[in-house]
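This is the structure I want to talk about, given as structure tokens.
Only a single protein chain was left out; the remaining protein chains are all shown in position.
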Amino acid sequence: MQKIGVFVCWCGSNIAGTVDVHAVAETLKKEPGVVFSTDYQYMCSEAGQNLIKDSIKEYGLTGVVICSCSPRMHENTFRKAAQSVGLNPYMVEVANIREQCSWIHKDMATATEKAVILGRAAIAKVHLNAPLTAGESPVVKRALVIGGGIAGIQTALDIAEAGFEVDIVEKSPTIGGKMAQIDKTFPTLDCAACILTPKMVEAAQQEKIKIYSYSEVDEVKGFVGNFSVKIRRKARYVNEDICTGCGVCTEKCPQKKVPNEFNLGMDNRRAIYIPFAQAVPKVATIDPNYCTMLKTGKCGVCSKVCTAKAIDYTQKDEFVEAQYGAIVVATGFNPISLEKYDEFAYSQSPDVVTSLEYERLMNAAGPTSGTLLRPSDLTHPKTIVFVQCVGSRCDGGDKGKPYCSKVCCMYTAKHAMLTREKYPDTDVYVFYIDVRTPGKNFDEFYRRAVEDYGVHYIKGMVGKVVPQDGKLKVQASDLLSNEQLHIDADMVVLAAAIEPDKTARPLATMLTASMDTNDFFTEAHPKLRPVESPTAGVFLSGMCQGPKDIPETVSQASAAAAKVIGLLAKDKLTCNPCVAHSDEQLCNGCSSCEKVCPYGAITYQDKEFRMPNRTVAVRRVASVNPAVCQGCGACTVACPSGAMDLNGFSNRQIMAEVDAICK
Amino acid sequence: MENKQQLTEQILRMSGVNARKCMRCGKCTATCPSFDEMEYHPHQFVYMVEKGDIEPLMKSESLYTCLTCFACVERCPRNVEPAKLVEAVRLAVIREQGANHLKPQDLPELWDEDLPQQAIVSAFRKYSK
Amino acid sequence: MVFSYYPGCTLKTKAKDLDRYARISAEALGVTLEELPEWQCCGGVYPVAKDEIATKLSSVRALNSAGEMGNDLVTLCSACHNVIKQVNNDMRTDENIVLKVNNYLKLDKPYAGETNVLHYLEMLRDAVGFDKIKEKVTNPLTGVKIAPYYGCLLLRPGSVMQFDDPENPSIMEDFIRAIGAEPVSYSMRNECCGGYVTLENKSLAAKKSNNVLESAVSAGAQMVITACPLCLYNLNKNGSDYDIPVHYFTELLAQALGLK
Partner (left out) sequence: MQIEKKEFKPTIVAFCCNWCSYAGADLAGTNRLNYPADVKIIRVPCSCRVNPMFILRAFQRGADGVILCGCHPGDCHYTTGNYYARRRMTLLFSMLDFLGIERGRTRVEWVSAAEGAKFAQTMNEFVETIISLGENKRLEDLRCKK
């Protein structure tokens, strides 16, 4: 019989406010095996932990039940406390009487009754607990960063700086991401390329970093410390090692009508292209959707003009399999499609643009070489209307994204300010619902746009944009003066909501990392573990986790790197001891468990068994590799003979809990 | 005061609108084709119903200039449906005895030989009980 | 192809053309429109309030009667279409309305939105197919620049009407192409003409109608088409700043098919 101690936490008034903690402790004292039961204000405090430690020693406890907050919060704290005084940490069970009891019930009697039952279930389980020892697994000292935008680059640089190998997988032909398309950054107005491109070059030159550009992650296997990843290197039909990036092919290619995605389709590139002048790697790529040679077999101009002989029309996708100790997701974002918001006439007039398109129109390397010209007739726009929150802060579903995209207020202030600075004869209107500028020097920046640059900020929304006679007739509300405004604009700029990149969802499935309903990756804890995914060994960097601006992205990128470095610095990781094990006496070798195991942790071996009359029989039995098993328990249910069981969540333990609850 | 609350609840029930969802962007008012003819504009309807100020709305001519074109309903980012509130307030008025906005005897004056039946039927449904 | 057909009262009086050309065109396209044996006026405007039951009954009767014959219900007038489609949506989604309506009507089998409602244009697009219409056109309106006018009733609320993209519809444009003419794209095509308010506020209706026509004319339209008698009236009568013909789309269909 176990000697069990019960510790009921008040959690200040969080639990004690709705649960009669005294009564719980007193009632549970009467349970079989309970030799000690008490309550205390904060069990997780040092004094609380000492109380547990002292009681273990004093009463010679063999099992501990803590009635407190969720085990997801403090199970480890209490296990460590028990371990420090010599009790096996897996002899500690937590009954969740805060999140699943005191916080959801208002009536004291009901909550107390439920707390007692939850306590009983935990006691019933502890009776059947057995000491467990965790195994160890090695750590592969290399990290993978998925996504080569500013987030991925920063994370990779920091990890490499600490002396670890790191690979970047980027799906487009160059790293740089969205920041490479941005003209200036707020609130300092320094040129984005000037601060980004040195980092891109640094990443390319850093010996510890390998960049797989134009590549995608195809498959992820394994677990923290030992992921095995299959990377698809898409055929770019150019030998990356030979190409010098001279760009002659991109000038000679006869296929001139390919929408240039770097300028968001506002101008054209060739079928063989280098996305932009500072691309890293500076290597040409053939777009198979437009290349005449690849489509019809007739052309070959690029091959003829290439002095380095780098063109290879026969190139196929290649696969790289590599091992990593940690994976960082930095898949970034995109502006949403504006199809659903055609009251703003985005699809009806080229002069209605998104903010990112406006960014290109302002940029020296953009389609208009940095002169602000409206796309329809290449004249200087004299009146520009900016519309905020297009698709952000909506009611969800069909209406749009329910979240605030966070960066639009600031970049719109930036656009408005830059426009007024370069072209003082331009009238600039910004329609806003709220101006959200929490950030260092952010509100000052917005105020400058209003006070120094004379941007017209109007509280209200645009309801309809009508392209007519070369103008955009904007119908909008001014809520403060309770008027409907009619503005004849030359351009309308829409601050489209941002959304996670479409590749994030399939990637999350591969990584078994969870996502929220908007396809942003969820963090392990919203406040205390913001850069880790709940899946061990997977870390989050940048917009893939939620909307953020460049400084925030960079901080998160570095934070993710720090977490990765902390992981890679370890030689071995302690495994989860709650793994499956098979009772060889019961196993009939049917292979049911092997088939359901997602990790291939189960193998079969022939084993000799002593039989009656000193005979020996050889039987085929399952054996679980505890370093590979992740403890899901799928095999335990598949096993027809009841040989397979799971440490820490055994059949008997769970049934004891069921019994205690149903009693 | 109690009456005011009852009236508000009645309006919300009839319209099926949750006025609290409004984030005060003003897109309804921005898109309203009848803006110039309205004393209270769509966003004000939402705000005033939320506050419980129904009576001024009931007295307002704005009730009869709403075209029920549903532009505000379609374009509201928050699914608030201002036109349904206008309709509910209008109904609350014409359901009161003798409060019909349009009476049959008014018709000949408004008549026009090309006017489709549809307009008359609609107007009666909108303006009287 | 057989459909139940709900003409509505205006189509029996002021908008006879809309109805007549629709029927002969349908026949030529191999579609049988069976007018419901008994139908009552839909009321012209959808009764928005949740507690309006009696005003929804005529629509439910029409829906149920088509359902009993096992047909989809085709409507033509935008207003009727809007009312019947929205009431049908209530019968599909609002338990309270379903209960009260059925309690009142005491039908053999309670009605809960089973019938599909199609606008004549949807019928052309989905059942006949614009390609097939193109084949049958004998008298194409080549070179005519036509502005499609949707108005509000066909499109909104978009989640209920499911007619087309409420902000950027294309069905009428496709129709115009099918009869050999050239559609003119203009932004006011889904804005209100002034509707029933014309009865007591002519200036409002005039303003709205002129805005629509201004947008259409500036886009180079030579003609406007509509599916709604009230829109036609407003654009013709109140949109007096612009001298541009406004026609029912069925009239042009009949003309293109060589039936007029």
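In this document, chain identifiers A, B and C correspond to the written order of the chains, with residue numbering beginning at 1 in each.
Just so we're on the same page, a contact is a pair of C-beta atoms (placed from the backbone, for glycine too) under 8 Å apart; a residue touches a chain by one contact, two chains touch by 3 or more.
Given the structure is predicted, the values throughout are model-derived calculations rather than measurements.
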Neighbouring shown chains of the undisplayed chain, as defined at the top: A
From A:292, A:383, A:512 or A:625, residue that would touch the chain that is not displayed: A:512
Absent-chain contact - pick from A:130, A:201, A:242 or A:655: A:655
Residues belonging to chain A that touch the chain removed from view: 70-72, 96, 98-101, 103-106, 110-111, 113-114, 117-118, 121, 508-509, 512, 514-517, 522, 534-535, 578, 596, 598, 630-634, 636-638, 646, 649, 651, 654-655, 657-659, 661-663
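What we mean here is this: only the chains that are shown with their structure count from here on.
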Graph class of chain-chain contacts, one of line, ring, star, complete, other: complete
Selected pair, greater C-beta contact count between A-C and B-C: B-C
Separation of mean Cα positions, chain C and chain A [Å, integer]: 48
Whole-Å gap separating chain B and chain C, where each centre is the average of the chain's CA atoms: 24
Multi-partner residues of chain B (each touching 2 or more other chains): 36, 71
Sequence positions of chain C contacting 2 or more other chains: 167, 191
Chain A partner contacts - residues on chain C that touch it in the complex: 159, 165, 167-168, 185-188, 191, 214-215, 218-219
Interfacial residue positions of chain C with respect to chain B in the complex: 8-10, 13-15, 41, 43-45, 47-52, 55, 77, 79, 152, 155-158, 166-167, 191-192, 194-201, 204, 207-208, 211, 229-230, 232-233, 236-237
Partner chain A, residues of chain B touching it in the complex: 21, 23-32, 35-36, 41, 43-44, 71, 75-79
